[in-house]
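Our next item is subunit A:
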Amino acid sequence: MDQLFVNLKNMALHLIGVFAPDWLVSLSSILISVGAMTFLGIFIMMYLTLMERKVIGRMQNRIGPNRVGKWGLLQPVADAIKMLTKEDIVPEPADRLLHFLAPVMIVIPALLIFAVIPFGRNMTALDLNVGLLYFFAMSSTTTMVIFMAGWGSRNKYASLGGMRSVAQMISYEVPMVLSVVPVLLSVGSLSTGKIVEAQADLWFVLTPWGFFACVIFFLCGVAECNRSPFDLPEAESEIVAGFHTEFSGMKFALFYMAEFMNAFSIAALTATLFLGGWQGPLLPSWLWFILKTYSLLFVMMWFRGTLPRLRADQMMGLAWKFLLPLALVNILAAGLHLYLGGPAGFASALIILLGSFMGLSKVNRSYVPEKREYVLAD
Partner candidate 1 sequence: MVTQSGWIYLIPCYPLVAFLLNVFFGAKVLKEKAAWVSIAASVLSFFTALPFTAGCLQGKIYSDRFPWIAAGNGSLDFGYLIDPMAAVLIFVVTLVGTLIVVYSTGYMRSDAGYHRFFAYVSLFMSAMTTLVIANNFLLFFIAWEIMGLCSYLLIGFWFEKPAAAKACKKAFLVTRVGDIGLFLGILTLFTLFGTLHFEDIKDMAQTAAGNPLLPAAAFLVFCGTIGKSAQFPLHVWLPDAMEGPTPVSALIHAATMVAAGVYLLARAFPVLALSPDVMKIILYTGTGTAFVGAFIALGATDIKKVLAYSTISQLGFMVAAMGLGAVNAGFFHLVTHAFFKALLFMGAGSVIHGTGTQDLRELGGLFPKMKSTAWTFLIGALAISGIPPLAGFWSKDEILTASHGNNFIFTVLCVSAFITAFYMFRLFFLTFLGKEGAKSGHAHESPLSITGPLWVLAGCSLLAGLPGSPFMGMWLQNFLSGTRHGAHEPQAALMMISTALGAAGIAFAALFYLAVPGLAKTAEAVLRPAGSGLEKSMNSVASGIGTLFMKAGSFQNFFDKYFVDGIVNLSGYAAQLAASSIRRIQTGLVQHSLLVAFAVLMVFLYCGMK
Partner candidate 2 sequence: MNLIPTEHYLLFALVLFAAGVTGILTRRNVIGVLISIELMLNAAAINLVVFSHTVKTAPETGQLFAFFVIALAAAGAAVGLAIVLALYRNRHTVQTDEMNLLKW
Partner candidate 3 sequence: MESLQVLVKAGIYILMAAGSLAAIGAVFFPNLFYAGLSLAGVLICVAGIYLSAGADFLAMVQILIYVGAVMTLIIYAIMLTNIEEIKVSHLGIKQILLSILAVSGFAVLTASAILSIDWRPLSGQNRLEVHELGAALMSRYIFPFEVLGILLFAVLIGAIVIARKDKV
């Protein structure tokens, strides 16, 4: 069962290999995996929207979409049709090229990231030995695309929203990259496959530095995709809808899809790096992977359902004044843990981490603006 999909692919290849020249066979193997990725992306995106609305509904003591299809299962299809049929409005002063290009170019990196995610034992599409760095590179290109969207639509709010989300993404990218360093220290390689294999006996999340790294990584990930507590840029109550205010119809759908794909990849990577990816006792590898990823997705939705939105300065403060120092200390703790090994390392790492956590939270007492007395108009 474990290698189900791999075997399927090989069978298909043999089938093609019968009557096609060999170069066509290798080409088709690439095509098959790419096709699978794309289909997976779209399928996930659609049913994540549904899942989210169901979960948020349940949290708000309501059922969520159940009109369309059994338990609302066809709701995503309905949304898709709606999105396709909606008229695609392009604002007059907008820059035609940028307005068209932005949605296209935001989906590309989101999809490219899937190549690196290990869905199951030797089920990673492209096992680069710089896999993780590849992930960070792709996620960083989105900043430029957001600018394009914001600037292209010539809308003051859109460009301001774009600037804000870019600033937020850059701020959270730094702690995210640093939080991954302890994992590299212990594994010694950037390739995602090796990382998962290294967690065969012990998931990293169970080590002190691993746990903190996982929390930092997950929080930064959430911030990267502008979700939940950090969704200030396109929050309804704030500046209209952030950088994609001027987009409607299919273009807006693409933005929406890219957002969910990013969320999925963040969850997948957190699972790969810290929760042991597809490592799991009984179930087939890919099933473990799906379980872990979706549980993390559930946490994200949980955040969305419960946590209030962070103010802009609080958000920035969290990134630069809390997560970044914590990540740095985490690297130190991981170093100690690996170097000393055994319980001594474990204890020292734990102590350092808890100490720094307490210190940082004390230092970062939430900023209470001084009491303002209001002068009533006489």
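Here is the rule we go by: a residue touches a chain if its C-beta (ideal position, glycine included) is under 8 Å from a C-beta of that chain, and two chains touch if they have at least 3 such contacts; residues count from 1.
For anyone wondering why these and not others, all candidates are chains of the complex that A comes from, given by their letters.
Source: prediction; values computed, not measured.
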item: Touching chain, any copy counted, for subunit A within the complex - options 1, 2 or 3; value: 3
item: Residue numbers on subunit A that touch candidate 3, as the complex places them; value: 22-23, 26-27, 95, 97-98, 128-130, 133-134, 136-138, 140-141, 143-144, 147-148, 151, 159, 163, 166, 170, 173, 188-190
